[in-house]
Structures are given as structure tokens and as C-alpha cells.
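Mind having a look at this structure? Questions to follow.
Excluded from the complex is one protein chain; the other protein chains are retained at their positions.
For clarity, chains are labelled A, B and C in written order, and residue numbers in each chain start from 1.
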Amino acid sequence: MGIRTAVAGASGYAGGEVLRLLAGHPEFEIGALTAGSNAGTELGAHQPHLRSLAGRVLAETTPETLAGHDVVFLALPHGRSGPLAAELGDDVLVVDCGADHRLADPAAWERFYGTVHAGTWPYGLPELPGQRARLRGARRIAVPGCYPTAVDLALFPAFAAGLAEPDVVVVAASGTSGAGRTLKPHLLGSEVMGSVGAYAAGGAHRHTPEMVQGLSAVAGEPVTVSFTPTLAPMSRGILATCTAKARPGVTAATLRAAYETAYAGEPFLGLLPEGRWPATSMTLGANTALVQVALDEDAGRVVAVAAIDNLTKGTGGAAVQSANLALGLPEELGLTTIGVSP
Amino acid sequence: MGIRTAVAGASGYAGGEVLRLLAGHPEFEIGALTAGSNAGTELGAHQPHLRSLAGRVLAETTPETLAGHDVVFLALPHGRSGPLAAELGDDVLVVDCGADHRLADPAAWERFYGTVHAGTWPYGLPELPGQRARLRGARRIAVPGCYPTAVDLALFPAFAAGLAEPDVVVVAASGTSGAGRTLKPHLLGSEVMGSVGAYAAGGAHRHTPEMVQGLSAVAGEPVTVSFTPTLAPMSRGILATCTAKARPGVTAATLRAAYETAYAGEPFLGLLPEGRWPATSMTLGANTALVQVALDEDAGRVVAVAAIDNLTKGTGGAAVQSANLALGLPEELGLTTIGVSP
Amino acid sequence: MGIRTAVAGASGYAGGEVLRLLAGHPEFEIGALTAGSNAGTELGAHQPHLRSLAGRVLAETTPETLAGHDVVFLALPHGRSGPLAAELGDDVLVVDCGADHRLADPAAWERFYGTVHAGTWPYGLPELPGQRARLRGARRIAVPGCYPTAVDLALFPAFAAGLAEPDVVVVAASGTSGAGRTLKPHLLGSEVMGSVGAYAAGGAHRHTPEMVQGLSAVAGEPVTVSFTPTLAPMSRGILATCTAKARPGVTAATLRAAYETAYAGEPFLGLLPEGRWPATSMTLGANTALVQVALDEDAGRVVAVAAIDNLTKGTGGAAVQSANLALGLPEELGLTTIGVSP
Partner (left out) sequence: MGIRTAVAGASGYAGGEVLRLLAGHPEFEIGALTAGSNAGTELGAHQPHLRSLAGRVLAETTPETLAGHDVVFLALPHGRSGPLAAELGDDVLVVDCGADHRLADPAAWERFYGTVHAGTWPYGLPELPGQRARLRGARRIAVPGCYPTAVDLALFPAFAAGLAEPDVVVVAASGTSGAGRTLKPHLLGSEVMGSVGAYAAGGAHRHTPEMVQGLSAVAGEPVTVSFTPTLAPMSRGILATCTAKARPGVTAATLRAAYETAYAGEPFLGLLPEGRWPATSMTLGANTALVQVALDEDAGRVVAVAAIDNLTKGTGGAAVQSANLALGLPEELGLTTIGVSP
């Protein structure tokens, strides 16, 4: 018998992606599926692509419906996961796809989210230095934000090796699913197709302090991040272009060597052959981050570009990968590195 | 009787956009249309949207077919415009949509293009300080590259007012028409739809020296530019995110005031109301650049984002706007600031 | 001084398209702009592409705000135009982009819309036989539905010449703007990009009786229509594939001749050269319908395919074209046949 697993927020995009991966995973047995306003309807009305689960009826998201499972994945609006987790028992593995428990600094949380900080859980990005050990056996996991995942994976080798100045510029393009199934005019197909637009620029995006936290930890000193997110006409994918001044003496060869070393043995990280730059289509549906890095000698800058699928490596795949680690399963179980393309 | 006008390269995207605008312009009379390998075919086979010209047969691009016109627009591969222009007479207005005559520095040309520099023509970006006067009465015009247009318009107010350090980071998303009607696998619909990808990053893109030239002229000192272009799943549009360290003492108010001053009276530049960021759909088919700027106080950076239609303000519209100036016509004649949206 | 013109529903897609065309029209002077829940906000917050009108504040849609104009364009949910028009005076030209006054048969209206029929106004498709005369001098105009426009224009030459059996199959693809700025999950970019889906198939779509009405009038006998609409991943455009059994003796030559005759002299209709089939991109932003027709001899069927921009020839362009006729202006004034492409 499998690991009894519940998914809260099953009618949304993040919940749907967790379910897509669980349905192909050999160890998880899918139990309760819950929702907010969609409770009482069939999953197939919201996630028609999840054929084998189409007839499942969504329960309400409550401690009672989520009780009795070994693992609970939460894909909820922020502010919801802390109280729920408190009622689920310390031995239940709770994997939170939301933001509530990512930040270590309460002041940063309060400044960007405007509510009381809920506490900090182990951060579900195993590839960051030292992070994998913290996830083994954990019973609470905070899945990283999709943008910070791309940015941290693009830059950690440079900072771990001391090759870049701690003043980072990030411009990232995201597919629209990153905003969830939110009914707002700017997310309508009519408005996003054929258009790339910026939003929350100038330091306003809530993922900024998460990038600062992740990169500062690797660098061992405070890192500033100028982050501009843009919305691109695609459903899935993040392409993050990340740049920082190269430290004196850095060469193209030392830079590449640092990335080769940092990525060696990482099943879900790929450094492209020199001269090839990543595109999001290379990672669609896969739990992969593909990266290229170059030294721009005229500008004196390290330029690293990462592509991920925001719903897979950026959300649902990271959740399953971290759950595998927490449960002592092989880290790659149920996850693929092969994208669906073209 | 109108101004007799020829278009060379009429079966390509840039030539098609010039024709779209000429067809709605009250003063130009469309004469010879020429092409390379498409000579002898009807324009409608290549540009079915240009209904009123669909039956026109394309001539070969030669000095003879282009002779006898008052204005010749060239939309040709680079290396072709210099020899052609030499045979067209000094009194003919030649507007070159290609790269040949944009750069002032022969060394920069040779490094990025690998051929002998063809010379420098007046630069068709009237909004740059001092540039409009150079275009009035000109008989040779180099239409700027699409990326440099977006970047220069996004940043010139900051540099003209001395508000930013001369070390710029640009990440820009472009629609696929920027690559022309080139038959390469990475430009196939199957590969670009649903995907954003980087290319020519790390300082390799040929538009980099053009940005350096334009911004350095405004700043009055050498500016470095780290430029990462990305290809986005849309036919038209450029969104350029441009950032540089703010000089000491710069405030959000001084920054905004500089942009308001610089854009005042410019018919084709728009500074969005505070808090709204540009998207390329706002400019589709229009000769407009829409910009927003903010001061990121945490990162200490000026962040300016510009949206243009790469084929209109980025190519064909700039060509017509500059031709209007050169010919003493009203600068706005035949051009609209209103996009086609959604 | 121009013709004083108001637009009700200015923050929606249809209203925005009417405004885009009015802004480039030499005779209309844009007066009141009104909205429902967006009243009190600036137009630029909803229609950032309409630069010259961006600062206009939207009034509430009431008889009072719409009073004092020579022409009122209504782009409202159905059920709203009848009462409003009753208060605007018989000498005011009211052009209704909604469905209320299109159908002549109250029973058809009630069956498909479930409310009391509001009456029938002259139908704003001047190209249909006899229709242009009814629009000259009219003071009430019902702008056709976007799908019926494409279907009627594709098939009227075949029915007018008696070449097709009165049993029609239509499958049409529409861009998402045809559904308006409606906040529903299936219209989110995440769900429409990369996907074509059917909806309201099997006879359920409200445009079906309008097609039946239009084609039956041309054929002089009752025509049945099997209509399947599909939603395609594009903002604008309709491609309607329309087929009916060929009557005995019909040849490819007689078929083509019928279309050449029917379209002769029509400024906004184009029959493509043989062998070329229409695509919606050929008509983007233009008031054009492009059509191809063929005789499938194996299947014994006439196959006609039409492409239009659903917001231009399918809504706003038809509204302006009909208004031109009603007001005695040149029918083509302010309208272009040239699309924005690629």
C-alpha cells in the first residue's frame, strides 16, 4: 500500500501540477482532494487533463478532510498553511507550495506581505549548498517561489565560488500560470497573447526578499537584487537572466569550471554546451533547470540565464522532489528530466 | 502628384512595414517595389495583408529599377546599401533600414560585422538630443536598430540629466519578426510558441555597440552595456528592461521629473502614469515608445522599461518619421500613436 | 466642427475598437465615453493603446451622459440598447454593436436569448444583397455578430447564384476577444494559449439563428446551418470554413465566376487568387473579409473560407462603415483594407 497523500487546492494550477506528478509516481496513493469555492464539484471540470482523476469530487479544505494522510501538499493562498499545518500532527509531512514559510526574516515578510510572519520551514531547493541535508527527514517543507528557484540555481555557483560582486540584476520572463487561476483582466488570453509586459518592477515584487535571502546565504555576505518580472505569452516557463559584476581576475574558464563543479551530480540541473542558451520549451513538464553562463568582458559581468518550468521545477516538481527526500525515497522518483517539445 | 517612392526588399518584414505605412501616407506615391529571390512574383504572395498593392510585381533590386524616384527605402541584408546608394544620386533621399551606416566607429563595425565599414549616416532617432536637427534636409538616413531604439529612448532622460552611472544592464524581449523572414529552425512557429529563450548573450549581439554609441553620446562619457536579448512568442514587439546604478542623491521625484521634461512635446514618446508598466501590445502597429521608470531604493538602481513595436517605431515607422523630417513634411504625417489591441 | 459622437461601453473590447477607428476618422469628434463598473476611471487604465484618449474619464452609461451627440455607438451587454435608444431621440444615429436588434424573428430571439424581443433594426452588413440601400439614412443600426459576418460573406455569392443546397456546415475559429473582457477561467491566457477547443457546439450557439436568417434571405428558401465555434489561441480573428452540397451542374468555373461577380466593386471584400487560402493575420486591424472558394469534386461540395478581424469587420469596422452610410459619408472613410502583419 502506498503513502497516503492529500492535496489541498486541487483545482488550481499548482495543485493540478502536484497531482499530475503524483499520478505518475509509484509510491504515492492519492487520497483527499480539496478546494475552496470549487468544493463539491468534480476535479475533471477544472483539470480535464488529469484523466484518471476526473471523476473525483473535491472536498472542502479543512483539517478534517486532510486528516488521516501521511503527506499533505498545500497549494493555497498565503496565510492559510500555518493554521492548517498546526492541526495535522507533527508526524505528517506537510509540503507548502505557498509563500508563508519561506522567509527567515519576519521584518522582510511583514514588509512585503503585510501580515504576521508564520515561521520558517526547511526550504525545498535541495541543490543549494547544505540544503539537501536539511530536507532529509523533514516534516515541514516550504517550496520555493518560482522566480527565486530560477535565480538561485542560475547564480549559486558564481557566489559559492566568490566570482561575482554582491549586486545582482535579474530580469525574468514568466508564463501566465505563475499568477495562478486568478480572474483578472491582465491575465485574459486576449491581453497576454502577442504581448510581453513588465509588472511589479522597481523592487516591488514579493519574490525579491526571497532571492536576497538565498543568494546572501550562498555568498556569505548581503547581496542586493534588482528584480524586474515580465509576463510573457506562454502558459508555462520562466527564463531568468541574472547578471552581476565579475570579481577581479575572473576568466571565462574559471567561471565555467565553477558551474561544472557545482552542477556535477545534480540530476535536475543542466549546464548547456558552450554557445547554446536556454529556452523554456526545453524544460516543459520536466523537473529540470537548464543554465548557461558567460563572462561579458566588455561589460565586466557574469551573465547567467536559467530556464525552468515554473509549475514543475518551480512548484510541483520541487514539492515532490523535496517530499521524496523527506520520506527517504530516491530523490528522482516519479520525476522526469525530459521535457515535452516542440 | 506625390513624392515618388521606391522600396527595395519589399517582400521582407521590414519592407512590408514600410509599405504598410506608405500606403496610408498622404504624400508618398508608391513606385518601384523590388526584391531579391522573389523578383518576378506578385507582392500579394508574400504580403497578403497589403491588399491595395497585392497585384504589384516585384522587380529586381538594381540601381536601374530604383532610379527615377525621390525617395528610396532600403530594407536589405547588410552590406548592400552603400553601393546602391552611391548610384542613386545625392539628391535622392535614401533611407536605410539596415545596419550599414549606423555606427560611427569603424573598429566597432569591423569587430561585430567583420566587413569594411561603409560610413556613417544621420541616425534616424529624432528624439535623441540634437538629432532632429541633423535629420532635417538630410539625404541619407540610417534607421536605428530596433533594440537600440527601445534602449536609447528608455534611458536618454536619465543620462541627459546625469542621474545614472554609466554601467547599464539591458535585458530585452523581442518578437520573432525582428529576425526577419529567415528560414532557420529556431524561428519556426513550433519552436517559438510557448517558449522564451536567450540568444547572443554575454556581449555578442551586434546591437550592443550601437547602444554604447547612443548612450555614451547622451551621457557625455563612455557607457558600458551588458545586453541580453531574448526571443519571445509574439510576432511583434520589444520590451526592454534597462537599469543602471542611480547617482548619489537621486530621488524618485527627480527621476520622474527628468523623464517628464525629456518627453514633453515628443509626439511618439509616452511616459505612463506612475505604477503602470508598459506592455508591447500597447504599441502594436503604432509609432510609439511607452516608458515607465522607477527608482529601486533597496538596490540603488534606476529601472526604465520601454515597449515599442519593433517593426513600426523600431523600423518602418522610424524610417517614415525620419523621411518626413528630411523632406520638410510634418513629422507625424502618416503615422499613428494608437495601437491595435487587444 | 465634426460629428459629435459618444461611445457607451468604452472600456470593453468592442468599444475600444470603435474608438480606435473613430480616433483615425476625419469626421467624427469623440464626445462622451461611458462605462458600467469602470465609470469614474481613466480610459487609459483599460485601453492603454488609445494614447490620444488615455486621460479621458469614463462617465456612467445613462441617457443623460449620452445625450447631445449626433451619433451614439453602443457596445453593451445584450438587453441594454433598446431602453437607452428609446431615450436618445429619433434623429440620433444609434449604432448597436450588441445582439438585441439583429434577429427579425421574435421566436428565434426568445429561444436563444430567453428574453423578450426588442425589435429589429437595419442590419449593418452592407455587402449583402439589398442591404446597402437600407442603411443609407438609417437612424438605428444593428451591427451583425462576428461569426455571421464571416459566414454570410463567405456564402452569399453561392446562394445568390443558386449554386449550393440549403444545408450548410460551418466550423469557425475565433480569437478570444470575441468573448469580450469577460473574467472566466476558460478565457485566461494560461488556458487558451497552446490550445484550440470547441464550445457551444451541436446547435447551441446564439449566432446560429442569425446565420440562418442571413443565408435564407439570400437563398430565397430556408437554409439550415450546423455551426461549431472553436476558440483559438489568438486575440483577434475569425476563420470560418463553410460548406454545402453543390447543386447539380455546378463547375469550378461557374462557382468562381459567381464570387467574382458578387465581390466586384466591394471595397472591403477580397477573393484571393486561386490556390491561396485565407488566414486571419491577413486582416488584422483591417475592415476586410478575405475569401477563397473551391469545388470539392469528390465530396460534391462547395467549400468557402473567410477570414476577418472579429473586432474590425466583425464589430467596430462594420459599425463605422454602416455609420458612414447612414450619415451620407463615403462608405470607406476612416477605414483601411490593409492589415497589420506579420
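Everything that follows uses one rule, which is that contacts are C-beta pairs under 8 Å (C-beta built on N, C-alpha and C of every residue); 3 or more make two chains touch, one makes a residue touch a chain.
The shown structure was predicted, so the numbers you read here are calculated from the model rather than taken from an experiment.
Engineer: The complex has one chain that is not drawn here; which of the drawn chains does it touch?
Structural biologist: The undisplayed chain, in the complete complex, is in contact with A, B, C.
Engineer: For the chain not shown, which residue from B:G175, B:G214, B:P278 or B:G334 touches it across the whole complex?
Structural biologist: Within the whole complex, the residue contacting the unshown chain is B:G175.
Engineer: Using the touch definition from the top, which of A:A286, A:A306 or A:L329 touches the missing chain?
Structural biologist: From the options A:A286, A:A306 or A:L329, the contact with the absent chain belongs to A:A286.
Engineer: Have a look at C:D96, C:E127, C:D152 or C:E191 and name the one touching the chain we're not showing.
Structural biologist: For the chain that is not drawn, the touching residue is C:E191.
Engineer: Tell me where the left-out chain touches chain C, residue by residue.
Structural biologist: Touching the chain left out of view, chain C contributes residues 167, 169, 171, 173, 188, 190-191, 193-199, 201-203, 208, 224-226, 228, 230-237, 239, 241, 243, 277-282, 284, 292, 294-301, 303, 305, 307, 342.
Engineer: In the full complex, which bits of chain A touch the chain not displayed? Write them out.
Structural biologist: Against the missing chain, chain A presents residues 13, 16, 20, 23-24, 42, 44-45, 47-52, 177, 193-194, 235-236, 270, 272-273, 276, 279, 281-286, 288, 290, 336-342.
Engineer: Suppose we count only contacts with the excluded chain; which residues of chain B make the list?
Structural biologist: Counting only chain B, the missing chain is touched by 13, 46, 175-177, 179, 181, 183-185, 187-194, 233-235.
By definition in this document, only the chains that are shown with their structure count from here on.
Engineer: Same or different interface residues for chain A and chain C, judged by whether over half of the residue numbers are used by both?
Structural biologist: Mostly the same residues.
Engineer: Using mean Cα positions, find the chain sitting nearest the overall protein centre.
Structural biologist: B
Engineer: Please work out the Cα centroid separation of chain B and chain C, and write it as a whole number of Å.
Structural biologist: Result: the chain centres lie 35 Å from each other.
Engineer: Spell out, as numbers or ranges, the residues of chain A touching 2 or more other chains.
Structural biologist: 188, 190-191, 193-194, 233-235 - these are the residues of chain A that touch more than one other chain.
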